[in-house]
Structure formats: structure tokens, C-alpha cells
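Here the structure is laid out as C-alpha cells; the discussion comes afterwards.
For this view, one protein chain was removed and the others were kept in their places.
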Amino acid sequence: MSPAFSHTGVAVIKLKNPPVNSLSLELLTELVITLEKLENDKAFRGIVLSSDCPGIYSAGLDLLEMCGKSPGHYAEYWRAVQELWLRLYLSKLVTVAAINPCFSLQGPCIAGGCLISLTCDYRVLADNPKYVTGLNETVLGIVAPFWFKDTLVNTIGHRAAERALQLGLLFPPAAALQVGMVDQVVPEDQVQSTALSVMAQWMAIPDHARQLTKSMMRRATADRLLRQRDADVQNFVSFLSRDSIQKALQAYLEKLKQRKG
Amino acid sequence: MSPAFSHTGVAVIKLKNPPVNSLSLELLTELVITLEKLENDKAFRGIVLSSDCPGIYSAGLDLLEMCGKSPGHYAEYWRAVQELWLRLYLSKLVTVAAINPCFSLQGPCIAGGCLISLTCDYRVLADNPKYVTGLNETVLGIVAPFWFKDTLVNTIGHRAAERALQLGLLFPPAAALQVGMVDQVVPEDQVQSTALSVMAQWMAIPDHARQLTKSMMRRATADRLLRQRDADVQNFVSFLSRDSIQKALQAYLEKLKQRKG
Partner (left out) sequence: MSPAFSHTGVAVIKLKNPPVNSLSLELLTELVITLEKLENDKAFRGIVLSSDCPGIYSAGLDLLEMCGKSPGHYAEYWRAVQELWLRLYLSKLVTVAAINPCFSLQGPCIAGGCLISLTCDYRVLADNPKYVTGLNETVLGIVAPFWFKDTLVNTIGHRAAERALQLGLLFPPAAALQVGMVDQVVPEDQVQSTALSVMAQWMAIPDHARQLTKSMMRRATADRLLRQRDADVQNFVSFLSRDSIQKALQAYLEKLKQRKG
């Protein structure tokens, strides 16, 4: 992952963690540090979040960080996921997700890529039926944390979120647009340019007024996690430490390996 | 009412209470007991809620239980309605409403049939303009309790719920689908088979993850009633005990009798 900086005050962050572009602890940590720097650098007013990979695997929580490790490791990992969400969801910068192949779910992905896009101010998705987006935790036998749920409800409403989360639905472009998972679907080669046009529209608004408005919309949702952050980590660790969950995740990883082999 | 049991782990419950298929205290009690049994029977993972009647009258709260009876009776009746809602709304089983004629509002019905369908995980409605669905309390001069309202808001959103509840709107199939009162409209003879196909999709999800997700979505709404259940009963009883309300309900019952006579 390396942010590209433009003269317009926009940083383009391309997630890159070959071969599966998953959200490892290392990538999360690096991403949080990059975001912190950009937030504190007055030269920047916006971020485009994109991917940079051969187009097969996708960003998502990293199952390898959640399998066969110590409780301490799980706690550290989850705290990093929380941190990323908090930084992105409350970012003072304009955030636009340019969702290209690498966000799609063709590899070990537990909805992390989708969550990142849901924290953004605007989402542009490539019009390719292979690029699905969604929070598919239940399919793997696990449960999205309440703040993933809150983010989704804020985006697509209570009923659509209830159905999508229970069924672990992955939406192809047209359905994603209709339900509101993304704001715009464009041909694949226009994702980046569309994201930059949208960015220009958002940057035309005075920063201070826009930031206060964003905070007014999102602060209550973020505060819910902040109030119970430790309990949420505890919950994640004890859930992951169950034999049945570890077995389910390992079986899923095995299946992926065989598919690739 | 008698549940039909299938080898697939799905129980089909057909409401039957001739001649008007209304939710009498007896039917409510029987339904709650059936649900409790199914919840505790590991052989079952899903319920299809349907109706079984000649096709003219419909399930709904029973005005006869709400007219000319004692305060104690009203309290008992309302507690049974609460109990049914709580059981269905938080059911661990997958619940699909197959809405056929008997849910429609052509008889003494105060939206109870609609409420039952709103507690389900998915709603399939027969495509017949005579089958309307909605919470029409205000038309009778009464007010839906807050937990009916919460259920509706969770399903169709705040604005649509505000308008529907104030006007006591009954939606025919196309409008019901558009506003989100139901998830699917199909020809009448396909309601049951569609409900079973949908059920299969939901049952493909691991139970434990699906149940925790459902609870995460609905627990706060259910807790609002649980916290003030007695006050809600009190409120219902004192409302029903007013002369003006009793007169309005009796006038409505008279009108129905004449229509039939």
C-alpha cells in the first residue's frame, strides 16, 4: 500500500498486500498510520480508497490472523480493525471508495473490504458482475460486530440490513446500487476518474461546515463502539477461541487452498 | 390452526379460526404454545406462517375480545398479543409469511394479520388486488401501540411508517411491494411454493450465526416493550375502557354484521 499524492490535495491510497490483498495486522497498522498522517497534514483534504492488485483476490479481514493464534494476538488484531473503522468513519477528510476488482470477494475475505467502503462518504463500484460487495459473515458461521451492523443500517436502512446480514448477501453491481450499498456503478475503466470527479464536488464545500456536519451524522454511532471498545474486543476473542469457530475457519481456509491448488 | 410438519425441518402453520379467522384469545394462546414447542424441538429450523380459511375473512385482532368485556379480560388479551409478538419477533427459527386471502382485511381485523407478517424474516404476498395489508388502527379511531409502530418503522422506514400509520393505509400488492411491506408478490397459486423456496435459502445459513445476527438487529426493539410491558397493558386497558372507544368499536361491529346479513 502506498498513497499517491496529487497537487489537488487528494491522496489516492491503493491497498496492496499480495497475494490475497487481505487486511493483515501489518496492513491495518500501516493504513492507520497513513490516515493519521494525512489527517494532520493540512495539504490534504480528501482520500480516494482503492486497490492495487492483479485483480483476483480482495481486501478483507485476514483469516490467517484469526486462526490458530493466541488470545492476545486476536485482541491486538481486533483493536486494529476497530481503530481503522473509527479513523475512517470519523475522518475529517472527504473519503471516496473506488471499488475495483480487489474489493471483490474471490478469496479469503470476511467483508472487511466492504466495511471500508461503507465508512466512506461516497462509493463508486466497477460494473462487472464478478465484483460483489457485502458483509457475508454468517455464511462462514460468524457474526458481524454491532458496529459493522450500525454502519450498514446507516447506509441501507434497517430492513435491508437485516436481510443482508442474516443471509450474508453479496450484491453484484446492479443490486448493490439498488439497495444502496454503493452510490454509483460505472464501467471498470472509469472508476478512478469518477471517484476523482465526485471528490471535486465534495471538496467544493467549505471544510469546516462539512466536517461538523459529518460528525453530527456519525458521532453517535462511533460513540457506541467507543463506550464499549474493551468489551467488544473481549467478545471477539472469546468467540474466536471457541473450538467450533476455529474448526469452521480452518475448513474454509482449506477449501480456499484446494480451489487455488 | 394446526401445524403441518415436513421432513425438511420446516413447520407450516395455517391459522384457522372460522368464521372470521380473527386472533381470539384462544387462538393466540394456542399459537404461542405451538411456537414454544417448535422453538424447543431441535427437529425444526423454520416456520411458514399461512392461513387456512374459505378465503373471505382474515386474521386480525379480535374485536369481540375488546368489546363489552372486563378490564381483567382486556389485560389478559393484550398480554397474549404481546407474548405472540415477542415470540415471533425474536424467534430463533426462520419465519416466512405466506400471505394469502386470509390475511386480507375484509372482516373484523385490526391489523393483527399484518403485524404477524411484519415479525417474519420474509413476506410473500399473493398478487390479488383484494389482498391488502397494513395497520389500519386510526380508521377505527384507535392507535397502534408503540411496538407495532417500531416494527413497521424497522420494516419500511420512518417516513413511510408515519404516513401509513396516520392514514391507516391498506396497501394492495404492488404498493405493498414498493413501500416494503412485503418482500415479494407472486401469483396466488405460487405463494406457498415461493415461501418454501425462500425458506431453503435462509436455512442454508448456519443457524447459530443467523440467530445471533437476528437478535442483534431486533433485541433493542423487543427490549423497549419488555421494559414497559405492564404499563403497555395498563394503557391498553384504560384506552379500551373509555366509553367513546367502546361505542366506536361497537358501531364498527354492527356495520360488519349488517354487511354480512
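We call the chains A and B, going by the order they appear; numbering starts again at 1 in every chain.
Quick note on the criterion: a residue touches a chain if its C-beta (ideal position, glycine included) is under 8 Å from a C-beta of that chain, and two chains touch if they have at least 3 such contacts.
Because the structure is predicted, anything quoted here is derived from the model rather than measured.
Asker: Of B:120, B:165 or B:195, which residue touches the hidden chain?
Answerer: Reading the full complex, the residue touching the unseen chain is B:165.
Asker: Among A:29, A:128 or A:154, choose the residue that contacts the chain missing from this document, as touch is defined above.
Answerer: Counting the whole complex, the residue in contact with the absent chain is A:154.
Asker: Pick from B:62, B:121 or B:137: which residue touches the chain that isn't shown?
Answerer: Per the contact definition at the top, the residue touching the missing chain is B:137.
Asker: Which residue, A:65, A:121, A:137 or A:162, contacts the hidden chain when the whole complex is considered?
Answerer: Among A:65, A:121, A:137 or A:162, only A:121 touches the chain that is not shown.
Asker: State which residues belonging to chain B touch the missing partner chain.
Answerer: The missing chain touches chain B at positions 137-144, 146, 149, 157-159, 161-163, 165-168, 248.
Asker: List the residues of chain A that touch the chain left out of this view.
Answerer: Counting only chain A, the missing chain is touched by 121-122, 153-157, 180, 183, 201-202, 205-206, 208-210, 212-214, 216-218.
In the analysis below, only the chains that are shown with their structure count from here on.
Asker: So what's the Cα centroid distance for chain A and chain B, whole Å?
Answerer: Between these chains, centre-to-centre, one finds 38 Å.
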